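All protein chains of the complex are present and in place, except for one that has been dropped.
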Amino acid sequence: MTPNSDPRAPATGETSWFCCGNAWGPCDTAGHGACGTCNSGSRHCAWPNTSDACYAITRPDKCGEDLLRRTCGHTFYVRNLCRTTEIAVKITDCGPQTDLWCGEKSCCSGKCATNRILDLTPAAYSAIGNLSSGVMPIAMRS
Amino acid sequence: MVEFLAAQQFLVGAVLVWAGVFKVTSSSVPLVARRSALRRLVGAERVTGAFRALGAVELVLAALLLMPPSHPVEPILAAGAFAGMLAYLVYVRRVAPDSSCGCLGESTVPVRWRAFARAGLLLAASALAAFADSIMTPVVAAVLLVELSVVAALSPELDRYWLVPLRRARVRVSHPLAGTPDTVPLASTVDQLRASDVFKANERALRSDLLDTWDEGEWRILAYTATGGTAVFAVPLHRFAPEEIRLAVVPSEPISV
């Protein structure tokens, strides 16, 4: 995601999906996330800069990402970089750990996005992509 | 037996020095503290300070144990500290099972049986230390070395120094996952499809994930349910040539349930 001064301007990045709330399988210990309200079946997301404590873990700055502070309950509008369908997602967790994946890139039709800056719940991810793909390039705005 | 007892005070003192030096001096303490379960106990604002203070207490205890004169109350104080540690670990397992202990160094490994075993071992060592003076002899040193090795084996903080390199070396000698079949993974074909303009132009009409796939000579066929029919893509199997991808749309058959 490129730093920009206008927080409403669209930005690009990479997203994956994660489970939270009541769940089955290896997810069953996931809990309701940093905000206490995260659920896999709702259109929720995890953002790397929800608080100082969150930022200290996710460290998007190590990948050159200057992400704005957005706290629990903030709504983003997200679309697959190669599609027009845009969905609203609400921040309910801290994540992903951006610094683990610095430089990771995903593309569609010649358009690419770099750095994992957002995680979506299965409900949100599957609304704009397929769960069997681990990562997806996105455009997002506030 | 006397040598065994004599080694315990050194063991406990050495571990406390290790823990205290890390907590007081390490630059990674703020991060480790935030990731630890102590944050839940004292709050995010105070956790780094609490970590440093805890380190100072550990260093004072270590100094009492390792420096003369020795007094029976010193190991008892240490035993009390490790009993407190065990209680803390129980608390961590109950309220923050995915948090790390933050006990002896930087580790993101949550509290598991090794942390309990280590704290139990040190509690037992502290209790035994009350029954003997700490005198260093070659036998005592050998006992101490063995015990320190056990503590190290129980410390996830140290895995990266011995366990991970050991496993890496084994993998380097003979990678267990080498020799996989020379096939083109489906994920690679799907990636190529996603890179194509034909997919971009039609992706919005696709309603399902991949419905079916099979290989046909030099092509891999990928079928999706699309609005109004089945979208069938033919993707070059062994070449990256997204511009050659073909698409046909076959109108819907009656839906059978």
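As written, the chains take the letters A and B, and residue 1 is the first residue of each chain.
Assume a contact is a pair of C-beta atoms (placed from the backbone, for glycine too) under 8 Å apart; a residue touches a chain by one contact, two chains touch by 3 or more.
As a working rule, contacts and distances are computed from a predicted model.
One chain of the assembly is not displayed; among "Cell wall protein", "Urea ABC transporter membrane protein", "biotin carboxylase" or "Spore gernimation protein", its UniProt protein name is "Cell wall protein". Only one residue in the set B:Met67, B:Leu145 or B:Ala187 touches the chain that does not appear here, and it is B:Ala187.
Within chain B, the residues in touch with the undisplayed chain are 97-98, 109-112, 160, 164, 167-168, 171, 175-188, 191-192, 198, 201-202, 204-205, 207-214, 216, 219, 221, 223-234, 240, 246-257.
Seen from chain A, the chain kept out of the figure touches residues 16-19, 21-29, 39-44, 75, 84-90, 96-97, 100, 103-106, 122-124, 126-127, 130-135.
Assume only the chains that are shown with their structure count from here on.
Mean C-alpha positions place chain A and chain B at a centre distance of 23 Å.
Against chain A, in their complex, chain B makes its touches with residues 30-31, 34-35, 39, 44, 97-98, 190, 194-197, 199-200, 203-204, 209-210.
Those residues of chain A that touch chain B in the complex are listed here as 29, 31, 52-53, 56-57, 80, 82-85, 107-110, 130-133.
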